[in-house]
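Shown here: the complex without one of its protein chains, the others still in place.
A, B and C label the chains in the order they appear, each numbered from 1.
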Amino acid sequence: MAKKKEESEVLPRKEDKEAKEHKEPVKATFSNERVLTESSDNAREFYNQSRYGELLDGGRVHLSLIEALYLAEKKRLIVYDSRNKEIDFEKLLNKSKKIEPNFWVRYCVYKDIRNRGYIIKTALKFGADFRIYDRGVKPGEDHARWVVFPVHEGSSLTWYEFSAKNRVAHSTKKRLLIGCVDDEGDCTYWEVRWLRP
Amino acid sequence: MAKKKEESEVLPRKEDKEAKEHKEPVKATFSNERVLTESSDNAREFYNQSRYGELLDGGRVHLSLIEALYLAEKKRLIVYDSRNKEIDFEKLLNKSKKIEPNFWVRYCVYKDIRNRGYIIKTALKFGADFRIYDRGVKPGEDHARWVVFPVHEGSSLTWYEFSAKNRVAHSTKKRLLIGCVDDEGDCTYWEVRWLRP
Amino acid sequence: MAKKKEESEVLPRKEDKEAKEHKEPVKATFSNERVLTESSDNAREFYNQSRYGELLDGGRVHLSLIEALYLAEKKRLIVYDSRNKEIDFEKLLNKSKKIEPNFWVRYCVYKDIRNRGYIIKTALKFGADFRIYDRGVKPGEDHARWVVFPVHEGSSLTWYEFSAKNRVAHSTKKRLLIGCVDDEGDCTYWEVRWLRP
Partner (left out) sequence: MAKKKEESEVLPRKEDKEAKEHKEPVKATFSNERVLTESSDNAREFYNQSRYGELLDGGRVHLSLIEALYLAEKKRLIVYDSRNKEIDFEKLLNKSKKIEPNFWVRYCVYKDIRNRGYIIKTALKFGADFRIYDRGVKPGEDHARWVVFPVHEGSSLTWYEFSAKNRVAHSTKKRLLIGCVDDEGDCTYWEVRWLRP
(Lines give C-alpha, C1' and ligand atoms only; values in the text may rest on other atoms or scores of the structure.)
Protein backbone atom coordinates (compact mmCIF):
# COMPACT_ATOMS: atom_id res chain seq x y z
CA MET A 1 0.00 0.00 0.00
CA ALA A 2 2.79 2.35 0.95
CA LYS A 3 4.43 1.17 -2.23
CA LYS A 4 1.48 2.00 -4.42
CA LYS A 5 1.34 5.46 -3.02
CA GLU A 6 5.00 5.92 -3.73
CA GLU A 7 4.53 4.81 -7.28
CA SER A 8 1.66 7.09 -8.02
CA GLU A 9 3.67 9.98 -6.68
CA VAL A 10 6.52 9.40 -9.05
CA LEU A 11 4.98 10.11 -12.40
CA PRO A 12 1.53 11.58 -11.82
CA ARG A 13 -0.45 13.31 -14.49
CA LYS A 14 -0.80 17.02 -13.86
CA GLU A 15 -3.55 19.34 -14.92
CA ASP A 16 -2.15 21.00 -17.96
CA LYS A 17 -2.70 24.52 -16.73
CA GLU A 18 -0.57 26.25 -19.27
CA ALA A 19 -2.45 24.86 -22.22
CA LYS A 20 -5.74 25.96 -20.75
CA GLU A 21 -4.82 29.60 -20.56
CA HIS A 22 -5.36 30.09 -24.30
CA LYS A 23 -2.52 32.47 -24.79
CA GLU A 24 -1.71 33.80 -28.21
CA PRO A 25 0.45 31.17 -29.95
CA VAL A 26 4.10 32.03 -30.42
CA LYS A 27 5.42 32.39 -33.95
CA ALA A 28 8.58 30.57 -34.99
CA THR A 29 10.60 29.75 -38.08
CA PHE A 30 11.93 26.39 -39.07
CA SER A 31 15.46 25.97 -40.36
CA ASN A 32 16.88 22.52 -40.74
CA GLU A 33 16.81 20.77 -37.43
CA ARG A 34 16.02 23.71 -35.22
CA VAL A 35 13.18 26.12 -34.66
CA LEU A 36 13.66 29.75 -33.71
CA THR A 37 10.86 31.67 -32.02
CA GLU A 38 10.07 35.33 -32.36
CA SER A 39 11.27 37.53 -29.54
CA SER A 40 8.24 37.92 -27.28
CA ASP A 41 7.25 37.52 -23.66
CA ASN A 42 5.24 34.42 -24.49
CA ALA A 43 8.24 32.90 -26.21
CA ARG A 44 10.55 33.66 -23.32
CA GLU A 45 8.00 32.11 -20.99
CA PHE A 46 8.59 28.80 -22.77
CA TYR A 47 12.08 28.92 -21.42
CA ASN A 48 11.59 30.71 -18.14
CA GLN A 49 8.63 28.70 -16.96
CA SER A 50 9.17 25.25 -18.41
CA ARG A 51 12.67 25.27 -19.86
CA TYR A 52 11.70 24.64 -23.46
CA GLY A 53 14.70 25.38 -25.68
CA GLU A 54 17.49 27.80 -24.92
CA LEU A 55 17.17 31.52 -24.41
CA LEU A 56 19.27 33.50 -26.91
CA ASP A 57 20.82 36.88 -26.29
CA GLY A 58 18.39 38.65 -28.57
CA GLY A 59 15.41 37.39 -26.61
CA ARG A 60 14.41 34.61 -28.97
CA VAL A 61 14.20 30.96 -27.97
CA HIS A 62 15.95 28.20 -29.82
CA LEU A 63 13.77 25.07 -29.75
CA SER A 64 14.69 21.55 -30.69
CA LEU A 65 12.49 19.76 -33.19
CA ILE A 66 10.86 17.66 -30.51
CA GLU A 67 10.14 20.70 -28.35
CA ALA A 68 8.68 22.61 -31.27
CA LEU A 69 6.55 19.69 -32.25
CA TYR A 70 5.19 19.34 -28.76
CA LEU A 71 4.34 23.02 -28.49
CA ALA A 72 2.79 22.97 -31.97
CA GLU A 73 0.58 20.05 -31.03
CA LYS A 74 -0.49 22.00 -27.95
CA LYS A 75 -1.38 24.99 -30.21
CA ARG A 76 1.09 27.16 -28.34
CA LEU A 77 3.44 27.53 -31.28
CA ILE A 78 2.98 28.16 -34.99
CA VAL A 79 5.93 27.25 -37.14
CA TYR A 80 6.64 28.91 -40.50
CA ASP A 81 9.08 27.96 -43.20
CA SER A 82 11.61 30.32 -44.77
CA ARG A 83 8.89 31.62 -47.13
CA ASN A 84 6.67 32.44 -44.19
CA LYS A 85 4.29 29.58 -44.99
CA GLU A 86 2.84 27.73 -42.02
CA ILE A 87 4.08 24.21 -41.41
CA ASP A 88 1.31 22.34 -39.64
CA PHE A 89 1.84 19.64 -37.04
CA GLU A 90 1.53 16.79 -39.53
CA LYS A 91 4.15 18.24 -41.84
CA LEU A 92 6.47 19.01 -38.99
CA LEU A 93 6.13 15.46 -37.70
CA ASN A 94 6.90 14.03 -41.13
CA LYS A 95 9.95 16.25 -41.51
CA SER A 96 11.15 15.15 -38.09
CA LYS A 97 10.64 11.48 -38.85
CA LYS A 98 12.80 11.82 -41.93
CA ILE A 99 15.57 13.54 -40.02
CA GLU A 100 15.62 11.37 -36.93
CA PRO A 101 15.17 7.62 -36.87
CA ASN A 102 13.06 6.37 -33.97
CA PHE A 103 11.49 9.82 -33.79
CA TRP A 104 7.92 8.73 -33.18
CA VAL A 105 8.88 6.57 -30.22
CA ARG A 106 10.99 9.33 -28.72
CA TYR A 107 8.23 11.85 -29.27
CA CYS A 108 5.65 9.67 -27.51
CA VAL A 109 7.81 9.51 -24.40
CA TYR A 110 8.70 13.20 -24.55
CA LYS A 111 5.05 14.18 -24.85
CA ASP A 112 3.90 11.83 -22.13
CA ILE A 113 6.48 13.10 -19.64
CA ARG A 114 5.76 16.74 -20.48
CA ASN A 115 2.03 16.07 -20.14
CA ARG A 116 2.73 14.82 -16.63
CA GLY A 117 4.34 18.15 -15.82
CA TYR A 118 7.99 17.21 -15.78
CA ILE A 119 10.82 19.03 -17.45
CA ILE A 120 12.55 16.72 -19.91
CA LYS A 121 15.65 17.61 -21.89
CA THR A 122 18.17 15.85 -24.06
CA ALA A 123 20.69 13.62 -22.29
CA LEU A 124 23.06 13.10 -25.17
CA LYS A 125 26.06 14.01 -23.08
CA PHE A 126 24.99 11.48 -20.44
CA GLY A 127 24.63 8.68 -22.96
CA ALA A 128 20.84 8.57 -23.02
CA ASP A 129 17.95 10.02 -24.98
CA PHE A 130 16.50 12.28 -22.33
CA ARG A 131 16.97 13.36 -18.75
CA ILE A 132 13.99 14.14 -16.53
CA TYR A 133 13.95 16.54 -13.59
CA ASP A 134 12.02 15.90 -10.46
CA ARG A 135 8.70 17.58 -9.95
CA GLY A 136 9.17 21.33 -9.51
CA VAL A 137 12.87 21.23 -10.28
CA LYS A 138 14.38 23.22 -13.13
CA PRO A 139 17.64 22.44 -14.90
CA GLY A 140 20.42 24.24 -13.09
CA GLU A 141 18.63 24.21 -9.75
CA ASP A 142 19.34 20.55 -9.19
CA HIS A 143 20.51 17.50 -11.09
CA ALA A 144 18.11 15.53 -13.23
CA ARG A 145 16.65 12.52 -11.44
CA TRP A 146 16.26 10.10 -14.33
CA VAL A 147 17.70 9.27 -17.68
CA VAL A 148 15.08 7.70 -19.89
CA PHE A 149 15.48 5.37 -22.85
CA PRO A 150 12.44 5.27 -25.15
CA VAL A 151 11.93 1.88 -26.78
CA HIS A 152 9.26 0.50 -29.07
CA GLU A 153 7.19 -2.45 -27.86
CA GLY A 154 8.11 -4.52 -30.90
CA SER A 155 11.85 -4.20 -30.47
CA SER A 156 13.99 -6.37 -28.25
CA LEU A 157 17.17 -5.83 -26.33
CA THR A 158 20.16 -7.83 -25.37
CA TRP A 159 21.34 -7.98 -21.80
CA TYR A 160 24.51 -6.24 -22.90
CA GLU A 161 22.45 -3.23 -23.97
CA PHE A 162 20.44 -3.42 -20.78
CA SER A 163 23.60 -3.56 -18.72
CA ALA A 164 24.99 -0.59 -20.63
CA LYS A 165 21.91 1.49 -19.86
CA ASN A 166 22.31 0.67 -16.19
CA ARG A 167 25.97 1.62 -16.24
CA VAL A 168 25.14 4.88 -17.94
CA ALA A 169 22.53 5.81 -15.37
CA HIS A 170 24.72 4.72 -12.48
CA SER A 171 27.80 6.59 -13.64
CA THR A 172 25.79 9.79 -14.08
CA LYS A 173 24.13 9.33 -10.69
CA LYS A 174 20.67 9.23 -12.20
CA ARG A 175 17.93 6.66 -12.06
CA LEU A 176 17.29 4.55 -15.11
CA LEU A 177 13.88 4.72 -16.70
CA ILE A 178 12.80 2.54 -19.63
CA GLY A 179 9.89 4.14 -21.46
CA CYS A 180 8.22 1.52 -23.62
CA VAL A 181 5.84 2.85 -26.29
CA ASP A 182 3.10 0.57 -27.52
CA ASP A 183 1.32 0.65 -30.88
CA GLU A 184 -1.32 2.96 -29.48
CA GLY A 185 1.33 5.47 -28.43
CA ASP A 186 0.85 4.73 -24.73
CA CYS A 187 3.92 4.64 -22.53
CA THR A 188 4.81 2.12 -19.84
CA TYR A 189 7.67 2.99 -17.51
CA TRP A 190 10.03 0.75 -15.61
CA GLU A 191 12.59 2.09 -13.21
CA VAL A 192 15.64 -0.12 -13.01
CA ARG A 193 18.20 -0.19 -10.27
CA TRP A 194 21.50 -1.97 -10.46
CA LEU A 195 22.20 -3.85 -7.25
CA ARG A 196 25.94 -4.02 -6.72
CA PRO A 197 26.90 -7.19 -4.97
CA MET B 1 -21.80 -31.90 -26.93
CA ALA B 2 -22.58 -28.70 -25.13
CA LYS B 3 -18.86 -28.34 -24.86
CA LYS B 4 -18.27 -28.62 -28.57
CA LYS B 5 -20.84 -25.99 -29.27
CA GLU B 6 -19.22 -23.68 -26.81
CA GLU B 7 -15.86 -24.15 -28.44
CA SER B 8 -17.00 -23.50 -31.93
CA GLU B 9 -18.66 -20.32 -30.76
CA VAL B 10 -15.54 -18.89 -29.29
CA LEU B 11 -13.39 -18.14 -32.28
CA PRO B 12 -15.50 -18.64 -35.40
CA ARG B 13 -14.46 -17.46 -38.81
CA LYS B 14 -16.54 -14.60 -40.14
CA GLU B 15 -17.33 -13.79 -43.71
CA ASP B 16 -14.98 -10.98 -44.52
CA LYS B 17 -17.65 -8.60 -45.73
CA GLU B 18 -15.51 -5.51 -45.83
CA ALA B 19 -12.90 -7.02 -48.08
CA LYS B 20 -15.58 -8.14 -50.51
CA GLU B 21 -16.96 -4.69 -51.05
CA HIS B 22 -14.01 -3.75 -53.27
CA LYS B 23 -13.65 -0.25 -52.00
CA GLU B 24 -10.96 1.99 -53.33
CA PRO B 25 -7.78 1.20 -51.34
CA VAL B 26 -6.60 3.82 -48.90
CA LYS B 27 -3.28 5.54 -49.56
CA ALA B 28 -0.71 5.77 -46.80
CA THR B 29 2.91 6.73 -46.25
CA PHE B 30 5.49 4.72 -44.39
CA SER B 31 7.91 6.29 -41.95
CA ASN B 32 9.90 4.03 -39.69
CA GLU B 33 7.74 2.13 -37.25
CA ARG B 34 4.44 3.70 -38.23
CA VAL B 35 2.19 4.23 -41.23
CA LEU B 36 0.06 7.32 -41.77
CA THR B 37 -3.02 7.18 -44.00
CA GLU B 38 -4.41 9.96 -46.14
CA SER B 39 -7.36 11.82 -44.71
CA SER B 40 -10.42 10.16 -46.28
CA ASP B 41 -13.69 8.54 -45.32
CA ASN B 42 -12.35 5.09 -46.18
CA ALA B 43 -9.34 5.69 -43.96
CA ARG B 44 -11.46 6.86 -41.05
CA GLU B 45 -13.61 3.77 -41.50
CA PHE B 46 -10.56 1.69 -40.59
CA TYR B 47 -10.75 3.24 -37.19
CA ASN B 48 -14.45 3.81 -36.77
CA GLN B 49 -15.56 0.39 -37.90
CA SER B 50 -12.78 -1.93 -36.84
CA ARG B 51 -10.46 0.11 -34.65
CA TYR B 52 -7.40 -0.11 -36.81
CA GLY B 53 -4.85 2.47 -35.64
CA GLU B 54 -5.63 5.74 -33.98
CA LEU B 55 -7.64 8.61 -35.40
CA LEU B 56 -5.60 11.83 -35.53
CA ASP B 57 -6.98 15.33 -35.23
CA GLY B 58 -6.43 16.10 -38.90
CA GLY B 59 -8.57 13.13 -39.97
CA ARG B 60 -5.73 10.77 -40.82
CA VAL B 61 -5.23 7.40 -39.20
CA HIS B 62 -1.99 6.33 -37.56
CA LEU B 63 -1.47 2.61 -38.16
CA SER B 64 1.03 0.30 -36.55
CA LEU B 65 3.23 -1.82 -38.79
CA ILE B 66 1.21 -4.94 -38.16
CA GLU B 67 -2.07 -3.20 -38.88
CA ALA B 68 -0.76 -1.67 -42.08
CA LEU B 69 0.61 -4.99 -43.22
CA TYR B 70 -2.72 -6.70 -42.64
CA LEU B 71 -4.67 -4.05 -44.54
CA ALA B 72 -2.09 -4.12 -47.34
CA GLU B 73 -2.45 -7.87 -47.67
CA LYS B 74 -6.23 -7.39 -47.87
CA LYS B 75 -5.69 -4.84 -50.69
CA ARG B 76 -7.41 -2.21 -48.62
CA LEU B 77 -4.27 -0.11 -48.17
CA ILE B 78 -1.45 0.93 -50.46
CA VAL B 79 1.67 2.07 -48.70
CA TYR B 80 4.11 4.54 -50.26
CA ASP B 81 7.57 5.55 -49.15
CA SER B 82 8.68 9.16 -48.67
CA ARG B 83 9.41 9.44 -52.43
CA ASN B 84 5.89 8.34 -53.26
CA LYS B 85 7.00 4.91 -54.48
CA GLU B 86 4.74 1.99 -53.62
CA ILE B 87 5.99 -0.47 -51.02
CA ASP B 88 4.33 -3.79 -51.77
CA PHE B 89 3.30 -6.36 -49.18
CA GLU B 90 6.46 -8.44 -49.51
CA LYS B 91 8.73 -5.46 -49.00
CA LEU B 92 6.70 -4.23 -46.07
CA LEU B 93 6.84 -7.67 -44.47
CA ASN B 94 10.59 -7.83 -44.93
CA LYS B 95 11.05 -4.39 -43.43
CA SER B 96 8.91 -5.42 -40.47
CA LYS B 97 10.82 -8.63 -39.93
CA LYS B 98 14.03 -6.66 -39.73
CA ILE B 99 12.61 -4.21 -37.21
CA GLU B 100 10.78 -6.67 -34.97
CA PRO B 101 12.00 -10.10 -33.90
CA ASN B 102 9.33 -12.76 -33.90
CA PHE B 103 7.32 -10.61 -36.31
CA TRP B 104 6.12 -13.38 -38.58
CA VAL B 105 4.68 -15.45 -35.75
CA ARG B 106 2.97 -12.42 -34.29
CA TYR B 107 1.60 -11.46 -37.70
CA CYS B 108 0.12 -14.93 -38.29
CA VAL B 109 -1.84 -14.72 -35.06
CA TYR B 110 -2.87 -11.12 -35.68
CA LYS B 111 -4.13 -11.96 -39.15
CA ASP B 112 -5.94 -15.07 -38.09
CA ILE B 113 -7.78 -13.30 -35.29
CA ARG B 114 -8.70 -10.35 -37.52
CA ASN B 115 -9.91 -12.77 -40.21
CA ARG B 116 -12.27 -14.23 -37.66
CA GLY B 117 -13.76 -10.78 -37.13
CA TYR B 118 -12.27 -9.89 -33.78
CA ILE B 119 -10.64 -6.63 -32.80
CA ILE B 120 -7.09 -7.28 -31.65
CA LYS B 121 -4.76 -4.62 -30.24
CA THR B 122 -1.43 -4.44 -28.47
CA ALA B 123 -1.29 -5.65 -24.85
CA LEU B 124 2.18 -4.40 -23.99
CA LYS B 125 1.01 -2.70 -20.85
CA PHE B 126 -0.73 -5.89 -19.73
CA GLY B 127 2.41 -7.97 -20.20
CA ALA B 128 1.32 -9.80 -23.34
CA ASP B 129 1.58 -9.40 -27.10
CA PHE B 130 -2.06 -8.74 -27.89
CA ARG B 131 -5.45 -8.35 -26.30
CA ILE B 132 -8.61 -9.55 -28.06
CA TYR B 133 -12.08 -8.13 -27.65
CA ASP B 134 -15.16 -10.26 -27.64
CA ARG B 135 -17.29 -10.48 -30.76
CA GLY B 136 -18.94 -7.14 -31.46
CA VAL B 137 -17.09 -5.31 -28.71
CA LYS B 138 -14.91 -2.28 -29.43
CA PRO B 139 -12.08 -1.02 -27.23
CA GLY B 140 -13.53 1.42 -24.76
CA GLU B 141 -16.97 -0.19 -24.75
CA ASP B 142 -15.81 -3.11 -22.64
CA HIS B 143 -12.61 -4.74 -21.44
CA ALA B 144 -10.74 -7.14 -23.67
CA ARG B 145 -11.58 -10.79 -23.03
CA TRP B 146 -8.26 -12.44 -23.82
CA VAL B 147 -4.57 -11.79 -23.81
CA VAL B 148 -2.83 -13.87 -26.43
CA PHE B 149 0.77 -15.07 -26.62
CA PRO B 150 1.88 -16.07 -30.11
CA VAL B 151 4.45 -18.87 -30.09
CA HIS B 152 6.13 -20.81 -32.86
CA GLU B 153 5.57 -24.56 -33.03
CA GLY B 154 9.31 -25.20 -32.90
CA SER B 155 9.92 -23.25 -29.72
CA SER B 156 9.56 -24.57 -26.22
CA LEU B 157 8.77 -23.04 -22.89
CA THR B 158 9.54 -23.67 -19.28
CA TRP B 159 6.81 -24.10 -16.71
CA TYR B 160 8.02 -20.93 -15.06
CA GLU B 161 7.16 -19.05 -18.24
CA PHE B 162 3.85 -20.86 -18.53
CA SER B 163 3.03 -20.01 -14.95
CA ALA B 164 4.01 -16.38 -15.59
CA LYS B 165 1.62 -16.12 -18.55
CA ASN B 166 -1.18 -17.40 -16.35
CA ARG B 167 -0.32 -14.88 -13.65
CA VAL B 168 -0.34 -12.10 -16.23
CA ALA B 169 -3.77 -13.04 -17.55
CA HIS B 170 -5.17 -13.51 -14.08
CA SER B 171 -3.87 -10.21 -12.74
CA THR B 172 -5.35 -8.34 -15.69
CA LYS B 173 -8.65 -10.19 -15.39
CA LYS B 174 -8.42 -11.60 -18.89
CA ARG B 175 -8.39 -15.12 -20.25
CA LEU B 176 -5.13 -16.60 -21.39
CA LEU B 177 -4.82 -17.70 -24.99
CA ILE B 178 -1.77 -19.44 -26.44
CA GLY B 179 -1.65 -19.02 -30.21
CA CYS B 180 0.71 -21.61 -31.64
CA VAL B 181 1.78 -20.98 -35.25
CA ASP B 182 2.91 -23.93 -37.33
CA ASP B 183 5.27 -23.88 -40.29
CA GLU B 184 2.36 -23.39 -42.69
CA GLY B 185 1.28 -20.26 -40.82
CA ASP B 186 -1.80 -21.95 -39.36
CA CYS B 187 -2.75 -21.13 -35.80
CA THR B 188 -3.86 -23.45 -33.02
CA TYR B 189 -5.35 -21.88 -29.92
CA TRP B 190 -5.43 -23.10 -26.38
CA GLU B 191 -7.26 -21.29 -23.66
CA VAL B 192 -5.66 -21.83 -20.28
CA ARG B 193 -7.23 -21.29 -16.92
CA TRP B 194 -5.36 -21.30 -13.64
CA LEU B 195 -7.21 -23.34 -11.03
CA ARG B 196 -6.43 -21.91 -7.63
CA PRO B 197 -6.50 -24.60 -5.01
CA MET C 1 -15.61 -12.28 -9.08
CA ALA C 2 -17.95 -14.89 -10.42
CA LYS C 3 -14.88 -16.38 -12.00
CA LYS C 4 -13.00 -16.64 -8.77
CA LYS C 5 -15.87 -18.44 -7.17
CA GLU C 6 -16.01 -20.83 -10.06
CA GLU C 7 -12.34 -21.54 -9.74
CA SER C 8 -12.38 -22.18 -6.07
CA GLU C 9 -15.24 -24.58 -6.57
CA VAL C 10 -13.35 -26.70 -9.01
CA LEU C 11 -10.61 -28.13 -6.88
CA PRO C 12 -11.43 -27.28 -3.28
CA ARG C 13 -9.73 -28.88 -0.35
CA LYS C 14 -12.01 -31.14 1.62
CA GLU C 15 -11.87 -32.01 5.27
CA ASP C 16 -10.22 -35.38 5.29
CA LYS C 17 -12.92 -37.10 7.27
CA GLU C 18 -11.80 -40.61 6.57
CA ALA C 19 -8.36 -40.10 7.96
CA LYS C 20 -9.75 -38.62 11.11
CA GLU C 21 -11.83 -41.61 12.02
CA HIS C 22 -8.76 -43.52 13.21
CA LYS C 23 -9.89 -46.87 11.98
CA GLU C 24 -7.67 -49.87 12.40
CA PRO C 25 -5.14 -49.81 9.54
CA VAL C 26 -5.59 -52.42 6.86
CA LYS C 27 -2.85 -55.03 6.40
CA ALA C 28 -1.43 -55.70 2.97
CA THR C 29 1.42 -57.54 1.30
CA PHE C 30 3.76 -56.17 -1.31
CA SER C 31 4.69 -58.16 -4.39
CA ASN C 32 6.56 -56.50 -7.16
CA GLU C 33 4.57 -53.62 -8.43
CA ARG C 34 1.29 -54.34 -6.69
CA VAL C 35 -0.05 -54.48 -3.19
CA LEU C 36 -2.71 -56.94 -2.03
CA THR C 37 -4.80 -56.20 1.07
CA GLU C 38 -6.18 -58.68 3.51
CA SER C 39 -9.85 -59.54 3.10
CA SER C 40 -11.64 -57.28 5.56
CA ASP C 41 -14.46 -54.75 5.71
CA ASN C 42 -12.00 -51.90 6.12
CA ALA C 43 -10.13 -53.06 3.05
CA ARG C 44 -13.27 -53.36 0.97
CA GLU C 45 -14.23 -49.88 2.10
CA PHE C 46 -11.15 -48.60 0.29
CA TYR C 47 -12.79 -49.74 -2.88
CA ASN C 48 -16.44 -49.24 -2.11
CA GLN C 49 -16.14 -45.78 -0.66
CA SER C 50 -13.27 -44.20 -2.54
CA ARG C 51 -12.41 -46.59 -5.36
CA TYR C 52 -8.90 -47.37 -4.26
CA GLY C 53 -7.65 -50.42 -6.20
CA GLU C 54 -9.81 -53.18 -7.59
CA LEU C 55 -12.03 -55.52 -5.62
CA LEU C 56 -11.04 -59.15 -6.14
CA ASP C 57 -13.39 -62.11 -5.97
CA GLY C 58 -11.96 -63.33 -2.69
CA GLY C 59 -12.77 -60.03 -1.00
CA ARG C 60 -9.26 -58.63 -1.09
CA VAL C 61 -8.33 -55.37 -2.77
CA HIS C 62 -5.58 -55.04 -5.33
CA LEU C 63 -3.87 -51.68 -4.91
CA SER C 64 -1.44 -49.97 -7.24
CA LEU C 65 1.85 -48.79 -5.80
CA ILE C 66 0.72 -45.20 -5.76
CA GLU C 67 -2.55 -46.04 -4.03
CA ALA C 68 -0.79 -48.13 -1.42
CA LEU C 69 1.73 -45.41 -0.81
CA TYR C 70 -0.97 -42.83 -0.31
CA LEU C 71 -2.90 -45.01 2.13
CA ALA C 72 0.32 -45.88 3.96
CA GLU C 73 1.17 -42.21 4.35
CA LYS C 74 -2.33 -41.67 5.74
CA LYS C 75 -1.72 -44.50 8.26
CA ARG C 76 -4.66 -46.41 6.86
CA LEU C 77 -2.56 -49.22 5.44
CA ILE C 78 0.40 -51.21 6.69
CA VAL C 79 2.36 -52.99 4.01
CA TYR C 80 4.38 -56.14 4.70
CA ASP C 81 6.91 -57.90 2.53
CA SER C 82 6.85 -61.60 1.68
CA ARG C 83 8.60 -62.38 5.00
CA ASN C 84 5.89 -60.52 6.88
CA LYS C 85 8.21 -57.64 7.73
CA GLU C 86 6.71 -54.18 7.69
CA ILE C 87 7.77 -51.90 4.85
CA ASP C 88 7.44 -48.35 6.10
CA PHE C 89 6.43 -45.37 3.97
CA GLU C 90 10.01 -44.31 3.30
CA LYS C 91 11.02 -47.73 2.05
CA LEU C 92 7.91 -48.07 -0.04
CA LEU C 93 8.55 -44.69 -1.62
CA ASN C 94 12.14 -45.63 -2.41
CA LYS C 95 11.06 -48.93 -3.96
CA SER C 96 8.50 -47.06 -6.05
CA LYS C 97 10.99 -44.48 -7.21
CA LYS C 98 13.25 -47.24 -8.46
CA ILE C 99 10.46 -48.96 -10.35
CA GLU C 100 8.80 -45.92 -11.88
CA PRO C 101 10.62 -42.90 -13.26
CA ASN C 102 8.95 -39.61 -12.47
CA PHE C 103 7.30 -41.31 -9.50
CA TRP C 104 7.72 -38.48 -6.99
CA VAL C 105 6.08 -35.95 -9.29
CA ARG C 106 3.22 -38.29 -10.05
CA TYR C 107 2.77 -39.07 -6.38
CA CYS C 108 2.60 -35.39 -5.43
CA VAL C 109 -0.28 -34.82 -7.85
CA TYR C 110 -2.03 -38.03 -6.87
CA LYS C 111 -1.85 -37.15 -3.20
CA ASP C 112 -2.94 -33.57 -3.70
CA ILE C 113 -5.99 -34.54 -5.73
CA ARG C 114 -6.96 -37.29 -3.26
CA ASN C 115 -6.52 -34.82 -0.40
CA ARG C 116 -9.04 -32.58 -2.12
CA GLY C 117 -11.56 -35.42 -2.06
CA TYR C 118 -11.51 -36.45 -5.70
CA ILE C 119 -11.26 -39.96 -7.05
CA ILE C 120 -8.20 -40.27 -9.26
CA LYS C 121 -7.27 -43.40 -11.23
CA THR C 122 -4.81 -44.33 -13.92
CA ALA C 123 -5.55 -43.08 -17.43
CA LEU C 124 -3.08 -45.22 -19.29
CA LYS C 125 -5.66 -46.33 -21.79
CA PHE C 126 -6.62 -42.71 -22.44
CA GLY C 127 -3.03 -41.67 -23.07
CA ALA C 128 -2.49 -39.79 -19.83
CA ASP C 129 -1.17 -40.39 -16.34
CA PHE C 130 -4.40 -40.08 -14.42
CA ARG C 131 -8.08 -39.39 -14.85
CA ILE C 132 -10.05 -37.47 -12.24
CA TYR C 133 -13.75 -37.80 -11.50
CA ASP C 134 -15.93 -34.90 -10.63
CA ARG C 135 -16.80 -34.30 -7.02
CA GLY C 136 -19.06 -37.08 -5.73
CA VAL C 137 -18.78 -39.16 -8.88
CA LYS C 138 -17.45 -42.72 -8.81
CA PRO C 139 -15.91 -44.58 -11.75
CA GLY C 140 -18.70 -46.38 -13.57
CA GLU C 141 -21.35 -43.87 -12.54
CA ASP C 142 -20.13 -41.25 -14.96
CA HIS C 143 -17.13 -40.48 -17.13
CA ALA C 144 -14.05 -38.89 -15.65
CA ARG C 145 -13.97 -35.14 -16.09
CA TRP C 146 -10.24 -34.54 -16.43
CA VAL C 147 -7.11 -36.23 -17.57
CA VAL C 148 -4.12 -34.88 -15.69
CA PHE C 149 -0.46 -34.75 -16.69
CA PRO C 150 1.91 -34.30 -13.76
CA VAL C 151 5.03 -32.35 -14.66
CA HIS C 152 7.98 -31.15 -12.65
CA GLU C 153 8.61 -27.41 -12.43
CA GLY C 154 12.15 -27.78 -13.75
CA SER C 155 11.18 -29.63 -16.90
CA SER C 156 10.07 -28.02 -20.12
CA LEU C 157 7.79 -29.03 -22.91
CA THR C 158 7.60 -28.57 -26.62
CA TRP C 159 4.43 -27.34 -28.24
CA TYR C 160 4.18 -30.68 -30.01
CA GLU C 161 3.88 -32.38 -26.63
CA PHE C 162 1.44 -29.74 -25.47
CA SER C 163 -0.64 -30.19 -28.58
CA ALA C 164 -0.60 -33.96 -28.10
CA LYS C 165 -1.92 -33.64 -24.58
CA ASN C 166 -4.75 -31.48 -25.85
CA ARG C 167 -5.60 -33.96 -28.57
CA VAL C 168 -5.60 -36.77 -26.05
CA ALA C 169 -7.98 -34.95 -23.75
CA HIS C 170 -10.22 -33.85 -26.59
CA SER C 171 -10.48 -37.27 -28.20
CA THR C 172 -11.40 -38.84 -24.89
CA LYS C 173 -13.93 -36.08 -24.17
CA LYS C 174 -12.17 -35.03 -21.00
CA ARG C 175 -10.74 -31.76 -19.85
CA LEU C 176 -6.99 -31.35 -19.82
CA LEU C 177 -5.30 -30.59 -16.55
CA ILE C 178 -1.59 -29.85 -16.19
CA GLY C 179 -0.44 -30.50 -12.63
CA CYS C 180 2.89 -28.79 -12.10
CA VAL C 181 4.81 -29.88 -9.00
CA ASP C 182 7.31 -27.48 -7.51
CA ASP C 183 10.37 -28.28 -5.43
CA GLU C 184 8.35 -28.03 -2.24
CA GLY C 185 5.91 -30.66 -3.51
CA ASP C 186 3.12 -28.10 -4.02
CA CYS C 187 0.90 -28.47 -7.06
CA THR C 188 -0.30 -25.78 -9.42
CA TYR C 189 -3.07 -26.69 -11.86
CA TRP C 190 -3.90 -25.28 -15.25
CA GLU C 191 -6.93 -26.37 -17.20
CA VAL C 192 -6.37 -26.14 -20.93
CA ARG C 193 -9.03 -26.04 -23.59
CA TRP C 194 -8.36 -26.42 -27.27
CA LEU C 195 -10.30 -23.85 -29.28
CA ARG C 196 -11.10 -25.31 -32.66
CA PRO C 197 -11.16 -22.62 -35.29
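Here, a contact is a pair of C-beta atoms (placed from the backbone, for glycine too) under 8 Å apart; a residue touches a chain by one contact, two chains touch by 3 or more.
Bear in mind the structure is a predicted one, so any value in this text is a computation, not a measurement.
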Footprint left on chain C by the chain that the document does not show: 88-90, 94, 97-98, 101-105, 152-156, 180, 182-186, 188
Touch list for chain B against the chain that is not drawn: 101-102, 123-129, 149, 156, 158-160, 163-168, 170-172
Contact set of chain A toward the excluded chain (per top definition): 4, 7-8, 10-13, 112, 116, 151-160, 162-163, 166, 173, 177-178, 180, 187-197
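Everything below uses one rule, namely that only the chains that are shown with their structure count from here on.
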Chain A and chain B, separation of their C-alpha mean positions in angstrom: 30
Mean-CA-position distance for chain C and chain A (Å): 60
For chain B, residues contacting two or more additional chains: none
